[in-house]
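As you look at this complex, bear in mind that one protein chain is not there, while each of the others sits in place.
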Amino acid sequence: MVLCTEPFKVTAQNIARVLGLPDYPFLLVQHPIGSCTLPELKARAEIAYRQALPILLGN
Amino acid sequence: MQLYAPTSTTPKRKAFRAPALATIDGMRIGILENGKLNAEEMLNEVAQLFVQRNGCTVRTLASKSNASAPAPGNTLVTVAQEVDFLLTGLGD
Partner (left out) sequence: MPGALSRIHEVPDDLLAAIDYCYEQGWTDGLPVVPPAVDRVDAMRAADRRPAETVIATHPATGLELSLHAAAVNAVMAGCLPEHFPVLVAAFEAMNRPDFNFHGSTASTGGSAPLLVVSGPYADDIGMNADVNLFGPGNRANATIGRAVRLILRNVFQMLPGISDKSTQGNPGKYSFCIAERARGNPWPLLCETQGYPAGASSVTVFAGGGFCNIENHGGNTPEQILGSVADAMANYGCITLGQSVVILAPEHMRVVADAGWTREETQNFLFAHAKRTVEGMQGVGKYRDREYDKQHGEGAHALAEAGFVHRGLSPDDILITLGGGDAGGHSCFIPSWSRGRGSILQHAEIRKRS
C-alpha cells in the first residue's frame, strides 16, 4: 500500500505507468505530512485506512 | 525531413499486483518509511488502526536511508517474506 499526498498523485500515477501498473491504486491524503501535528496525522490516517480496506480486499 | 525521437528505447515493463487478501483480520503488516519528516509517524498511525480494528500485527519496520532512491532489493525480499502487506510512502 503506497500512501502519498494529493500534489504527488500525478507523480505516483506516472511512475506506476512506467513500471507497468498504470491502474495501481494509491492511498491519497491531504498535503503536507511533514509539518502535521499528531491530531492531524491521526485524521489523515483514518482516511488512509478507509481507502486501504477495499484495495486490500480487491473490492 | 526525418527526425529521431529523443526518448528512451527501453522496452515497456509489465508487472503484476499482489493478489487481494481474503481477509484483513490478523494480517501481518510491514512498514517501509522513506525518511521524510513525519513519514514513520504517519505510517505508524495507519498501521495502528489495522492493529486496533483488525487485530493485525506490525511485523517489520524497515527504513530507506534515501527517500528518493528505490528500496534496496534485499530489503523488499526480506520484508515480503515476513508480511502480508506493506505500508510505504511516496513523495513528501
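All chains are identified by letter, namely A and B, in their written order; residue positions are counted from 1 within each chain.
Note that a contact is a pair of C-beta atoms (placed from the backbone, for glycine too) under 8 Å apart; a residue touches a chain by one contact, two chains touch by 3 or more.
No experiment lies behind these values; they were computed from the predicted model shown.
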Quiz item: In the whole complex, what residues of subunit B lie against the chain that is missing from view?
Solution: 1-11, 13, 66-70, 91-92
Quiz item: Going by the touch rule given at the top, which residues of subunit A touch the chain that is not shown?
Solution: 7-8, 10-11, 14-15, 18-19
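What we mean here is this: only the chains that are shown with their structure count from here on.
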Quiz item: Measuring from the mean C-alpha position of subunit A to the mean C-alpha position of subunit B, what distance in angstrom results?
Solution: 11
Quiz item: Which residues of subunit A touch subunit B in the complex?
Solution: 1-5, 7-8, 11-12, 15, 18-21, 24, 26-27, 31-36, 38, 41-42, 44-46, 48-49, 52-53, 56-58
Practice problem: Note which residues of subunit B are touching subunit A in the complex, please. | Solution: 12-17, 19-21, 23-24, 36-39, 41-43, 45-46, 48-50, 53, 85-92
